[in-house]
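Structure below; questions to follow.
The complex appears here without one of its protein chains, the remainder shown in place.
Order of writing sets the chain letters: A, B, C and D. Residues in each chain are counted from 1.
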Amino acid sequence: MESHAAAVGLPGRQPEIALEGVYTKKLGMWIFLLSEVMFFTSLIGAYVILRFANPEHFASPGEVLNVPLTAINTFVLICSSVSMVKAFAALQNGDQKGLQLWLLVTIVLGSAFVGVQIYEYIQLAAHEGFVPSADLYAAHGGPLYGSTFYVMTGFHGTHVTLGVLALIFVLMQARKGAYTPQNLGGVEIVGLYWHFVDLVWIVLFTIVYLI
Amino acid sequence: MSVSAPTTDFDLLPFAGEHHEELPFIRKYIFSTDHKVIARQFLFLSLFFLVVGGLLAAMIRWQLGFPGQPMPGGDVLPDTMAPGGIILPEFYNALVTMHATFMIFFAIMPLLVGVFGNLLIPLQVGAPDMAFPRLNMASFWLAVPAGVLMLASFAVEGGASGAGWTAYAPLSASGEWTGVYLGQQLWLASLFILGFSSIAGSVNYVTTVINMRAPGLTWLRLPLATWALFITAWLILLAMPILAGALIMLLFDQTIGTAFFRPEVGGEPLLWQHLFWYFGHPEVYILIVPAMGIASEVVSNGSRKPVFGYHSMVLAICGIAFLGWIVWGHHMFMSGMNPMLGTTFMVTTMLIAVPSAIKVFNWLGTMWKGNIHLHTPFLHGAGFVSLFIIGGLSGVFMAATPVDIQIHDTYFIVAHIHYVLFGGSLLAIFAGITFWYPKFFGRIMNEFWGKVHFVLTFILYNVVFFPMHSLGVQGMMRRLYDPYQYEIFADMLPLNRFISIALFALVVVQVIFALNFILSLRSEKVGPNPWKANSLEWAVPSPPPHGNFQHMPVVYRGPYEYSLPGAEEDYILQTEPDEEAEPAERSVEPATR
Amino acid sequence: MARYERVLRVLAPAVLLAVVGCGGGGGDAAGGGGGGDAAPAEMPFDVATAGNITGSVTFEGTPPPPEVLDMTSEADCAATYTGDPEVSWVDVGGGGLADVFVYVREGLEGMSFPVPGQAVVIDQQGCQYRPLVAGVQVGQSVAFRNSDGLLHNINASPTANRPFNVSQPVNMDTEREFAAPEVMIPIQCDVHGWMAGYIGVVTHPYHTVSGGSGAFDLSQLPPGEYVIEAWHARLGTLEQTVTVTTGQTAEVTFNFTDAMLSSAGTPTDGPHDHRTMARVGGVAE
Amino acid sequence: MNWLLPPSYSTFGPDIDRMYYIILVITGVIFVVTEVLLVYFLIKYRKREGHKAEYIEGSTKAEIIWTAVPAVIVVAIGLMSAGLWADIKDPSRFPAGSYELILNGRQFEWEATYAGADGVLETADDFTLLNQINVPVDRPVTVHLRAEDVLHSFFLPDMRVKQDAVPGMSIPVWFEATTPGEYTIGCAELCGLGHYTMNGLLVVQTEPEFEQWESEQQVAALEALERESPLPGATASVPDAANTARTSGGATEE
Partner (left out) sequence: MSLDKHTHPPYMTIWAVLAVLMFGKVAVGLSDLPQAVAVSILVVISLLSAGLVALYYMHLRFETKLLWALAFLPFPLVAILILTVIQEW
């Protein structure tokens, strides 16, 4: 691996890269994602512990929550993960058009996911009395079910929404041609964030809906 | 996947010598992205909150020393807090809660991590600025609203939160038990925002230390202050989000009535304690590890001698960081936690005393056979070591679970906290501010008044806090508005009154430091290296220009090569090349990693 | 460029939180309803045309014995009693039924009355509320007085108003106002579990609490037809419709019976269940 | 100022005090040695003209010593106290034949519930005591600690007993008093504005005194039960069952 300085070709500048190929922005994003892992640990950990402590508050899969609808929703999120990766691959190949197309697909799929989740919330809250507040809780099981469900999936939904906003921003920058095969920072770290959010949903979907 | 890293990162951060454009006043001082300006902003913000915390402490001591008597100047407070100057019990609980909250989250933590993290890391690492300057600015500008929200919680109906800085549920989970509704919600929201500020900061610190070290600055040539701040950044990175999650759940318990921690609807109060202390113990190490780093710098500089056992000092910090995650249960021995868990936590807690012992012996080893210059930073450093010994040793009493039965939640614990936080962190902060004052403001603080302040603070500090061990051993509980209701504590009033008076004197003595700090802003300018130290921040002018180094520095040696045998000066900057090194070695090719 | 997006990602959660924070803020301010508009200076009708209502409240049957209070842990308060400290919720000593809150429930809608400046005093003496039941107008201040010199706290848990929990470590007065009408607001002292009292908040001055003889009178009422309600902590409520004509004094009597003791909304358990009693409290207005 | 623990009047009190004094001696010695060393170094090696510090980077031998020695000491202290902790806190090791009572902590008072004439707790004939607990001397007592609203902490300084009361949990706590007399009950966990007024009285009585007191209370409770029973719907003050959800530490609920 030739020293970075030569590759960069700038005289006198030999920034030392401890992690070859992991430039600052990507390292920063990875580290931010670690803190996000701990944030979801706190919420999911509380859910796991409360479910272990008071199992009678919770229901078996499918009894209260609409599993088929969310399964499709999970599939939508997986597809958006793929489209994100296709966008990044397109950028690497220098195909600006492909980048913008796949970014748009990811945005559409992401917003669809959030939309379906909001629809699901309305269904649960309005018809089945499945609400976060303990005093108004009227569905099967106990108030812990509502509280933990809404806080976990709500904050995941918020992260997806932020991801969609970030993707929209990146798409606007891509239209202005800000990204090239050499300068793919922005797209890669949004992609990392997006895959992380999808990864969290894979875990969340399993333990909330299927157990 | 891309082979050559994109070039965008490094043209982002110009060195001082590479380009100049004058920034408008707003961008230069208010919304600045220069890590040194942000360090100064954090300095003034956290010193303000240090004063606020100190005032709250004085009020607590007034009530404990002169129970039920009107406080001088107390009639300035509204009747909901202190009618006729007499502090009400719920206001006393708010005082206790907010004193701890302001001191821990808004004074000591920003002073150590916000101020010295921002100032020292880029300079000691040889970088022009932090990895993400805008994110660094965001981290300060998130701390300000958090502070404002916390201050505002005093003024809302029902007063500020009175559930302790640990906010144990169910007391904190519903206003029904305390009469505090909006105050508790503001407390939770404020700490949640502060969590963002800390996480943004530590992402910056970790990335800068990993990716932007100057060539030749290997991991084992990093100064211990940067090592400490790096490990602390990791602790913040992994602990603060846990608190953020727990705060969210408690905030929803308070506002929309979810059931997480409310037992009457199925919640688990012990779950809050577990989550809080899982964050809480790394938090108390976040409050002491940077102080250890600063102490190492100052003790080594004062003794004109390398830090004794640099490698084991680094290992000790890493040891504290790893063990810090498996000891949180020792805060909960009496809380109804499974007693068998108590035994395992006792063993891990005993083990974590070892790295601290290693560091103390290494500090003593550093002074051994040194040529000790008793300048003010060194005095504060030595004060830190001596008081940290007491704080560490009193920790052993609590780690032994049967002894903890008698002294848990008594003034023994309060004494331990203050020996580690006031005697430890705050003395190290005084040392740090005095030592790096030139890098903040380009001037130097008055040595004489610095020594006077140290001596008075050291004496009065011990007079205030050492007797608290005795109160704790007698069984006097914490957070009692009027402990003398209990006949067995009634005879402790004289001692408490004595402690209160001593504390008032201690608070007054801090005025000396404040004046010294403010008046020295106009004292005579100093050169780049007034303390004759070695690390990179002393290779740049005081205060360093925007972009810090003229050109990318290259590091050839460790940070503590004081009194090299045969060298005429007893210090040598890290950028000094070795004489016998051939010239080529000093040119472009970076030293071995 | 990615830099702005990074800051966006940091600030956006903070914005979200601010929304949650304010939303939360509103959560508890449910009360604080109508008291906002400034009360008029004088009566909204010609005082010359006013009439009065007088009457008495009687009790038939065997009243339950006074409840004995265990004040061993509060010696200073126990000392103020000759015999065992006790509280009689069904007090028929003076011939009629005492501590009955009598007020005009219907017939004064749409009229707003001047708020009396004088505060209603609820004294805490001998670790009991004196009087046990008090009436106050919306916006009029209630002065809680601590005459025992030891710690009492006033923990009021209304539903239409904003709850509060204030302490009085020494002899002092604490004044509070209620912004919304509510009959009745339970108050209790957490330091002394047996202490319990009620405050009735109405929008007009026509309210009173019957004395030992059970007599009460509501004077200077505008002519018209009214529904008068009598509320008692243990026996529930009775109501009567009465017509007031200019210059005349209408007579009203309320007869509580011991049968109502069990059917009443308030449980008759001992003192330490004050918390549940406070929850159920009087009959919501 | 007094560094010695106040006298203890329970069976495991002296064991706890011994642990405290062992640690006091060990830490006292280390404290004196390190502080004297620090002051000595400051004086002996202070700056003098022409004197230069020695370039010492450290010594791994010293590091090994002052890693191993503290580790051995603290682990030794840990092992010594582990057994005692289990004896005091592990419900499966509680002494048999202990006198049972329920203690309910709530905002700002302790309510003790004793088994009535039928000797079974939580039955109609139980009698209660406010802010006072009477226990027989020289006999183990098991207190089933509960809380009604927030966290409280049952603290008997003289008996070296401290245990938080958690709403929703019934935690068994045992102690055996050795000397009759009146001792203090305190609340050691912040529980609101009246936290400091939650002091109560622990009365340790000799066996005959306790028997006599207990029978008086039982008779009074039975009379109160008759007096109230004619009126429908009245029940003697039975602590609501919601509090006995489950015990910590797995002891079976009697």
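One rule holds for everything that comes next: a residue touches a chain if its C-beta (ideal position, glycine included) is under 8 Å from a C-beta of that chain, and two chains touch if they have at least 3 such contacts.
Computed from a predicted structure; not experimentally measured.
Put simply, the hidden chain is in touch with A, B once you look at the whole complex. The chain omitted from view is touched by exactly one of B:142, B:169, B:337 or B:427, namely B:337. Between the chain not shown and the residues A:67, A:112, A:125 or A:165, the one that touches is A:67.
Contact with the undisplayed chain is limited, among B:326, B:374 or B:526, to B:326.
Even with one chain removed from view, chain A keeps its contact list with that chain: residues 18-22, 27, 30-31, 34, 37-38, 41, 45, 48-49, 52-53, 61-62, 67-68, 71, 74-75, 78-79, 81-82, 84-86, 89, 92-93, 181, 191-192, 195-196, 198-199, 202-203, 205-207, 209-211. Taking the complete complex into account, residues 1-3, 238, 242, 268, 270-271, 274, 278, 325-326, 329, 337-338, 340-341 of chain B touch the chain not shown.
Quick note on the criterion: only the chains that are shown with their structure count from here on.
Between the chain pairs B-D and B-C, more C-beta pairs are in contact across B-D. The centroid of the Cα atoms in chain A and the matching centroid in chain C are 53 Å apart.
The mean-CA centres of chain C and chain D are about 42 angstrom from one another, to the nearest whole unit. Contact with two or more other chains is made by residues 88-90, 132, 135, 178-179, 256, 268, 481-482 of chain B. For chain C, residues that reach two or more other chains under the stated contact definition are 4, 6, 13, 151, 153, 165, 167. Only residues 3-4, 6-7, 10-11, 13-14, 17-18, 20-21, 23-25, 27-29, 151, 153, 155, 157, 162-170, 172, 174 of chain C touch chain B when the two sit together in their complex. By the touch rule above, chain B contacts chain C in their complex via residues 68, 79-80, 83-84, 86, 88-90, 132, 134-135, 138-139, 142, 145, 149, 157-158, 175-176, 178-179, 181-182, 185-186, 189, 192-193, 196, 200, 251, 254-256, 481-482. Within the complex formed with chain D, the residues of chain C that make contact are 64, 70, 72-73, 151, 153, 165, 167, 190-191, 193, 261-262, 268-270, 272-273, 275.
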